[in-house]
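Complex shown without one protein chain; remaining protein chains in place.
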Amino acid sequence: MKKFVNRIDDAAAEGLAGFAAAYPDHVVLGENARFVRRRHTVPGKVALISGGGSGHEPLHAGFVGTGMLDAACPGHIFTSPTPGQVEAAMGAVEVGAGCLLIVKNYAGDRLNFAMAAEAADRAVQTVVVGDEVLVGSSADGERRGLAGTLVVEKILGASAERGLDLKMLRELGERVVERTRTIGVTLSSCSPHFVRGPTVELGPEEIEFGVGIHGELGRRRASLRPARALVDDMVAAIIADTGSLAGEEILLFVNGLGATPLMELHLMFGLAEEALSAAGARIVRRLVGTYVTSLDTAGCSLTVTRLDAEMTAAWDEPVDTPALRWGC
Amino acid sequence: MKKFVNRIDDAAAEGLAGFAAAYPDHVVLGENARFVRRRHTVPGKVALISGGGSGHEPLHAGFVGTGMLDAACPGHIFTSPTPGQVEAAMGAVEVGAGCLLIVKNYAGDRLNFAMAAEAADRAVQTVVVGDEVLVGSSADGERRGLAGTLVVEKILGASAERGLDLKMLRELGERVVERTRTIGVTLSSCSPHFVRGPTVELGPEEIEFGVGIHGELGRRRASLRPARALVDDMVAAIIADTGSLAGEEILLFVNGLGATPLMELHLMFGLAEEALSAAGARIVRRLVGTYVTSLDTAGCSLTVTRLDAEMTAAWDEPVDTPALRWGC
Amino acid sequence: MTGTEQVGRAVDAVARCWIDHADELTKLDSAIGDGDHGTNMKRGAEAVLAERDAIVARPLPSALQDIGHVLVESIGGAAGPLYGSFFLSLGRTVSLHPNRDDWNMGLRDAVSAVARRGNASPGEKTMLDVLVSAESAFSHGLDAAGIEAAASEAAESTIPMLARRGRAAFLSERSIGHMDPGALSSALAVAAICRVWEDAP
Partner (left out) sequence: MTGTEQVGRAVDAVARCWIDHADELTKLDSAIGDGDHGTNMKRGAEAVLAERDAIVARPLPSALQDIGHVLVESIGGAAGPLYGSFFLSLGRTVSLHPNRDDWNMGLRDAVSAVARRGNASPGEKTMLDVLVSAESAFSHGLDAAGIEAAASEAAESTIPMLARRGRAAFLSERSIGHMDPGALSSALAVAAICRVWEDAP
């Protein structure tokens, strides 16, 4: 798969360097690019730190800034960052109110962030994000951390700016995760720099249903159908997981996985709003775009967050990061 | 090429309907979706209207709102909108200070917008955007309207909010076009809904150099090389067109053509900043992302605008549109 | 056959022809354009067919102008205004019951309207090359078959041309070796009209 790249092994590092060059007012690269931190920290604020493998851009470094993350640790492509990176980030942005680590539910992320937390000589708490809708037989299984991570980071980011302490933030984070469900569909898998060709080969009429954001196999192979049928299946899977959404105030977030044009994401958004409204849900907040990706994967995810007053207020708060910006 | 779509012929209309559903606070769909207009017009302001074929999302409807366009007329995929659409848009958003039509330099766009202007019984002026860098033998030819259109719309949008009149806006627009140059490179062409497979077949080691935003052939076929070599060629082509950029204050805008992941765009941005700085240019404003696309084309464009004080100030003004948002 | 009946049958024939050749036009426009000419002309044909009876019921000049308006508001892109200008101009100049000379003058004005609208001249690899040839064949008194042949040859003649107008012009030399899609859609229309004219002069 053709890419804009120099040396394959430098793809993530050169991408990060370009990102930092593009947003000099927002972010600063930590020493030998081990983390990205916001230019100005806020005295007394709990430091929000996240991170994960590269290849999900703009997640997480794109969400460093006012109203969201204080620092993000990018690992190699699809590879969790090391404990040393997380420790270095904590040292750079913690201002005495402790650190809240926002960790997506993958073994690599949890293992590395846990080692950093253990080694840290400061107050550290962790929120594990698992927002994947479980499909069929995996009902008892683990939920992957998907696009809902953005919602968690936005709501916690605003709440931290408002002065919530470490414990309250962790509890709020866990509540947001509980009320956030995501399901993704892939039309064609990505071709990571280190894999010749796509990770998963899909035929012209095949899709993967219930996918993650690492180009890996999803929950099941399915056939390509018109968008309305796909959306109805996705919404049905969400509701099977959350229970009825009738009367619920929800945030609907349709996210591109990297190579899906905005016209198609808008189309899916319109269908999702229709399907959810038909199920009795009230869409009160909306986001559509390419935010939590899997390199050059063609596909999209639907995220539904059941909002309460506190979450809605936090969602509306100003945010000024490279990838998400409103109100300031 | 697999897509999220219901009926092929409805792809653009359903995408537009989803877009309008996603941004109820920003935009309103005109009668039977002939145009998209901003929710609140500004008394006494010159109405800025643009448009073109669908398939370039978020351009143009994504730039409707405070500080940018008042209305955008979307045609079918890659097909200019009709005079009737432009006339309807003018009727909806012109508030007595006349209309400035921002028209990309394509026969279809110019012919249809010209027919609308002729039929209009109000003050109408037109800015034709041709920002393409001319490569080799086509030196005397026409310049296509590419990603630089965003820069023109942003600068004119802010200036219109500040009260510039129709004539001053048109002159400013022409000046911005003169000082804006764009060159694009495609790794793989797009597969429009109405074409089975990609418009242009490129081999595994082939790229198109000097491309437009309609999936069509570029200026010449070239071979895939490391990103640094591609960027050096692109910057050299820009400078061959503009003359030396030494000492110039410039806006650097690296734009994705639809299916290129952000990691690669950031990488290209970093290389472009290096190459332009080496050529003596001072990068004072920056933008990177997927803004002016060609459906699912894998590729990117480099846009350089030589800024003066007025343009820089207008660029910095607040903007609140679905696709571009800062300062408010 | 009354005038309007002939217009009706011409409308049906041209529309049918554009719809049936949409894929071919798409292929040509994919080679040196953006691939939409096939769907554009198909959409225009369907729009005219949708109002065919109303159009045909009107006096010839209005019918032709209606066709022009419908094409402008349905085809879009470069082809819309150009085909629209052709029929709008034709409708403004032909009389209620035009004889061959009236048609002659009408067609001449219509072709120059297209040239003016598109600021193009023959030899620039556009639909104009076909319209000019067909009109001149008509004005030289050729019969239906002769006009159809002229149009078809004109379309073929665009293959070696360097495009100077429209999207293909951006490709400079790379436009050489491909037939212009608008030239083919024009030649198809001329052929369809000629056959209707031949069956019932």
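For reference, chains read A, B and C in written order, and residue numbers begin at 1 within each chain.
Going forward, contacts are C-beta pairs under 8 Å (C-beta built on N, C-alpha and C of every residue); 3 or more make two chains touch, one makes a residue touch a chain.
The structure displayed is predicted, hence computed values, not measured ones.
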item: Displayed chains contacted by the hidden chain, counting the whole assembly; value: A
item: Selected from A:66, A:79, A:180 or A:321 as touching the chain missing from the view; value: A:79
item: Touching residue (missing chain; options A:30, A:173 or A:192); value: A:192
item: Which residue of A:62, A:148, A:215 or A:322 touches the chain not shown here; value: A:215
item: Positions on chain A contacted by the hidden chain, ascending; value: 9, 53, 75-84, 106-108, 111-112, 114-115, 132, 137-138, 141-142, 144, 192, 194-195, 199-200, 212, 214-217, 219-220
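The rule we apply is simple: only the chains that are shown with their structure count from here on.
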item: Graph class of chain-chain contacts, one of line, ring, star, complete, other; value: line
item: Separation of chain A from chain B, taking each centre as the mean of its C-alpha atoms, in whole Å; value: 29
item: Length of the line joining the C-alpha centres of chain B and chain C, rounded to whole Å; value: 32
